[in-house]
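Only a single protein chain was left out; the remaining protein chains are all shown in position.
Going by the order they are written in, the chains are A and B; count residues from 1 in each one.
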Amino acid sequence: MKDSGSYQPYSYFQLMEVSLRELLVEKGIVSEAEVAATVADIRARSPERGAKVVARAWVSEAFRKRLLDNGTEACEELGLDVPALKLVVVENSPDVHNLVVCTLCSCYPRMLLGIPPDWYKSRNYRSRAVREPRAVLSDFGLQLDEKTKIRVHDSTADMRYLVLPMRPAGTEGWSEERLASIVTRDCMIGVAVAKAS
Amino acid sequence: MVLLTGVKGGRKKRMTVDELRKNIEALGPEAYERMSYYERWVISITQTMVQRGVITTEELGRKMAEVESRDRSKV
Partner (left out) sequence: MTEARYKPGDSVRVRRAYPLGHIRTPFYIRGQRGVIERLCGSFGNPEELAQQRSGEPRQPLYRVRFRQQEVWPDYRGSAEDVLEVEIFQHWLE
């Protein structure tokens, strides 16, 4: 997207992108309306959607079970439009901490978390998360107990993983909305845990 | 980049994510050093469209020249 403040000529890649889009619209393969709708959809996706799912699982034991059993259906139950998402939710516990990565590219449940952060797409994260997860978590400031087992998920196929973090102490009686506000994207990837502050 | 993803979202299935990934992998390992995530995707989507015969390289070249001269005339 171009900065409206100062004029920057299109880079080679921007030229290619704009040209491709115009060609496809000219050929009737997509319409401007379709492009705009998809762009709006993408913009609407943010980690708030994932946070809503986590918060519901924290307050409803029955929903939590359904979520772990079939992630996609549980999201649809909440009115989240997640076509083609094959969601698998993995739950953190005092014994097990889950971490998600896509070593081959940067697969990620975009419909629930929005656009992945640059570090998630980096070669650094993608290679180290499988090989030395504890060191990676430590880089993010997360120290796990020695006795906690780490389960790393490499999303090599169609399934997308979402970590269900543990509900922190000090949140008793909170509303779902307030609970959702402490669920960050990073704790749904597994590089952080949810905190009551 | 977001505009291009909008194109990917078109109704008719003009490409699979597998073809797109293959085309990124075909850029070679140096691509990860030289190119940004966005740039790799632009190339991949365009290459896939060319492979599928949706656009030709000539059409692309002409359109890029047209867009460039339009862009330059904004100065």
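To be clear about the criterion, contacts are C-beta pairs under 8 Å (C-beta built on N, C-alpha and C of every residue); 3 or more make two chains touch, one makes a residue touch a chain.
Nothing here was measured: the structure is a model prediction, and the numbers come from that model.
**Q** For a quick check of understanding: of A:Ala44, A:Val59, A:Leu104 or A:Ala196, which residue touches the chain that isn't displayed?
**A** Among A:Ala44, A:Val59, A:Leu104 or A:Ala196, only A:Leu104 touches the chain that is not shown.
**Q** Give the residue, chosen from A:Lys27, A:Arg43, A:Lys65 or A:Lys149, that touches the chain omitted from the document.
**A** Of all options in A:Lys27, A:Arg43, A:Lys65 or A:Lys149, contact with the hidden chain holds for A:Lys149.
**Q** Of A:Val25, A:Leu68 or A:Val130, which sits in contact with the chain we cannot see?
**A** Touches the omitted chain: A:Val130.
**Q** Over the whole complex, note the residues of chain B touching the chain we left out.
**A** 16, 18-19, 21-22, 25, 51-52
**Q** By the contact definition given up top, give the residues of chain A that touch the hidden chain.
**A** Contact residues on chain A toward the absent chain are 103-104, 130-134, 146-159.
Operating definition for what follows: only the chains that are shown with their structure count from here on.
**Q** Can you tell me which positions in chain B touch chain A when the two form their complex?
**A** That would be residues 1-12, 14, 21, 24, 32, 37-39, 42-43, 45-46, 49, 54-55, 59-60, 63-64, 66-68, 71-72, 74-75 of chain B.
**Q** Across the complex, what residues on chain A touch chain B?
**A** Within the complex, chain A touches chain B at residues 1, 7, 9-10, 13, 15-24, 27, 29-30, 34-39, 41-43, 104-106, 118, 121, 123.
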